[in-house]
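The complex appears here without one of its protein chains, the remainder shown in place.
All chains are identified by letter, namely A and B, in their written order; residue positions are counted from 1 within each chain.
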Amino acid sequence: MKSYEQLTNDLAPKKFGLYGKLWIGFLSVIILGAVYAYYLQFTRGLEITGMRDYSLWGIYISNFVFFVAISLVGSLVTAILRLSGVTWATPLTRISEIIAVAAIIMGGLTIIIDMGRPDRIYNLFLHGRLQSPIVWDVIVVTTYLTISLLLLFYPLLPDFHILSKKFKANVKLSKIYAKLSLNWTGDAAQTSIYKWSISTLSVLIIPVAFGIHTVTAWLFAATYRPGWDSSNFGPYFIAGAFVAGAGGVIALMYILRRTHHLEEYITDFHFDKMGKLLVLLILVYIYFNVNEYLVPALKTTEKEVGHLKALFYGEEAWLFYTVILGGLVFPAIALLFKGMRKPLPIFIIAVIVVLGAWWKRYIIVIPTLLHPFLPVQGVPESWHHYSPTHLEWLITWGTLAGAMLIVTLLVRYVPIIPIHETAEERGIEEPKNETNDEK
Amino acid sequence: MKNNMKTSKIILAISCTLFMAFSSSKIEAQEKQNARISVQYNKIGNQNLLKISAKYKEDKKFVPASDLNLKVYKTVSDDSTTLLGTLKLAKDGNGIFDVSNEITKGLDTISFSVVHEASDKFEEASNEVGIKLANLSAVLNLDDETTPTIMATLTDVNNVPLEGVELKVKLQRSFAPLAIGEDSYFTDESGTINVPITVKMPGLDGKLIYEVIIDENETYGTIKTIIESNLGTKIKDLSTFDQRTMWGPPRKAPLVALIVPNLLIFGIWLTLFFLIFNLYRISKQKKS
Partner (left out) sequence: MKEKDQETRRNFISNGLKLGLLTAIGGVAVAKSLNEEKMVELMDTDGNIIKVPVSKVEEHSSIKGDNYNTREGFPNKKFVMVIDLARCKNAKQCQSACNKAHFIPGDNAWLKIYKMQDNEQSAPYWMPNLCQHCDQPACVKVCPVDATFKRRDGIVLIDNERCIGCRFCMAACPYSVRVFNWSEPNQGEVKMDMGMDMDMDMTHSKYTPDYAGVPSVRGTVDKCDFCPHMIAEEKLPHCVSACPNGVYFFGDLYEDSVTNGAETFQFSKLIKDNAGYRLMEDLGTMPSVYYLPAKNRQEDFESGLENYTEFESVQKVKES
């Protein structure tokens, strides 16, 4: 069994190597480009995008839905699995919370990027209407962000305490860690508050997570449009969110395992378990997709026909089948084989699932808008289609890079795997000579 | 030095020219247009007026003419012409000239002419209208409770009834009046028409204002008389403006939409603030 010190050394955050610095540089370049592109958008207007009066929402919105979806992984792994007593997921809780926090922050930014007049955002607070699903969304996103931050921060308290001792040599860093640990000593009183708080947060985050993605789904379901006018949308989106989130966690845990040499803590066993979980979640999501697409196809209601035709054998058919088959069906089948649940294969499959998830939201948002109730007449031919512009892509990449930057920076200063909880689970006791107990 | 003087003069000359060029108004084409003036005699209630409008052809289309110096004259039976006044038309080429009752008093027929003397833009133009003066009176007959009737009588200035003149009855509405009864009625030997009001129409506070009209008659011009009535059926406010609705302003949201979200937000955030407070509590733990 490992000693406490060995454990701490393994799990403590490490400085950036060459690759780390190159990675940050790469992300920064994309973000700077995106900031410039946004400056152009802010001054010239949304005309720099490919959106027009029929395709009035585009990849900014589908990107926003993607971010909200993937942020639900925080509630899934940290809360649901924890409350069900699934202890193998403990090493993954921090990764999930980091993804959740990064995603929800960038999701909030993305929705502001889509606004025609972001300079008037204060109107939301001065004149906000509680009848509007957008106002509900703003409220829920803010609430979920707060809960996610707390659920990230609380388990970090003991870890910050450990790190402040470990990095004693670096006085400044040690002091920051100490301050962040809020004078954590691990005594009975603190532990009881800590345990109660984490339990409460775990319970609280589940309805809020369900709320956030249901409300986001209602941004579409509250309209009459074919493809969106579905009472199924809330659960459909949540099922999809868990798929995207699980895929994201698997992808990130593989990368971090390699960069931080965590093979002893994130083992094949974890990949295997997550793989099985992912299969289950994908199958549930496929079930929802069947309901969403097959039911209107059976009825061929007039307003649905144009939209379904486009998806099944029209302009968007190639993307539709790629996303459903490539992003869901094939991964689910592949993951049924134990061999495919080994770290490297499952990583590749997880990346495909996440990419599929991003494009699935495109399929949800854009085709419906291009098939309104009344025929599209009296507007330029290009308005009958939607094609994001380079600047629009650059800004979108900027938000994705922003999310990855947040993850990268958090991982630099925060233990990827909770040290304290891992020690507890493995029964490794903290050495007494360093505690603050004074007998 | 010499060069500088020259430059100064040139600059001064240029600046003066520019100034004059910009501040003076556009120099218009010198070609004179032919304006067409139309005059109509109107009598509304007891008020006489002339409805005058003018237009001219520009690029094969008729355009309102307003830069006219119009003089209005009256000509009576003894061919004597009197200047009544002047009129300036509005930008849309229309104008209204009041004719006081003094002018038509005691007369049988009268002729009005509108003259524009030649100006920079327009050639001389004029038009006239000659009418026979008549009096139109109307009352609302409520003898029959189920069917109110409008009775209108047309006489000349000597109270002689005028037979066979076309009259219309209309109900005043916002943008244009609504025709009541037949398309037109003709006065009988006693110069009267009787129009039953069979359709119940809504009116604000029960008020309905009817008009009896001689519409652009060659002899009599346009004469209108007004009848106020209380025959209007009650108007029900169908708007949801005062109600709490999902499409109302923020303060008029349905109570459920206000209470449930606020309860949820309040409950959850109360817990969150307590959890944040717990962080503070943890940091303040004294070493035992």
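What we mean here is this: contacts are C-beta pairs under 8 Å (C-beta built on N, C-alpha and C of every residue); 3 or more make two chains touch, one makes a residue touch a chain.
None of these values were measured; they are calculated from a predicted model.
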Remark   = Only one of A:13, A:33 or A:128 touches the unshown chain, namely A:128
Residue touching the undisplayed chain, where the options are A:54, A:88, A:210 or A:321 = A:54
Key: From B:87, B:114 or B:150, residue that would touch the chain that is not displayed   = B:87
Note = Where A:85, A:339 or A:380 are the choices, the one touching the absent chain is A:380
Query = Tell me, which residues in subunit A touch the chain that this view leaves out?
reply = 44-47, 49, 51-54, 56-57, 114-118, 120-121, 123-124, 126-129, 131-135, 138, 219-220, 222-225, 369, 372-381, 383
Task = With the missing chain put back, which residues of subunit B would touch it? List them for me.
result = 4, 7-8, 11-12, 14-15, 18-19, 21-23, 85, 87-91, 95-98, 171, 173-179, 199, 201-204, 235, 237-241, 246-250
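Keep this in mind: only the chains that are shown with their structure count from here on.
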Key: Between subunit B and subunit A, distance of the C-alpha-averaged centres to the nearest whole Å   = 62
Request  = Can you check the complex and tell me which residues of subunit A touch subunit B?
outcome  = 127-131, 136, 139, 143, 146-147, 150, 153-154, 157, 182-185, 187, 189-190, 193-194, 196-197, 200-201, 204, 208, 436, 438
Ask   = So in the complex, which bits of subunit B are touching subunit A?
value = 246-250, 253-254, 257-258, 261-262, 265, 268-269, 271-272, 275-276, 278-279, 281-285, 287-288
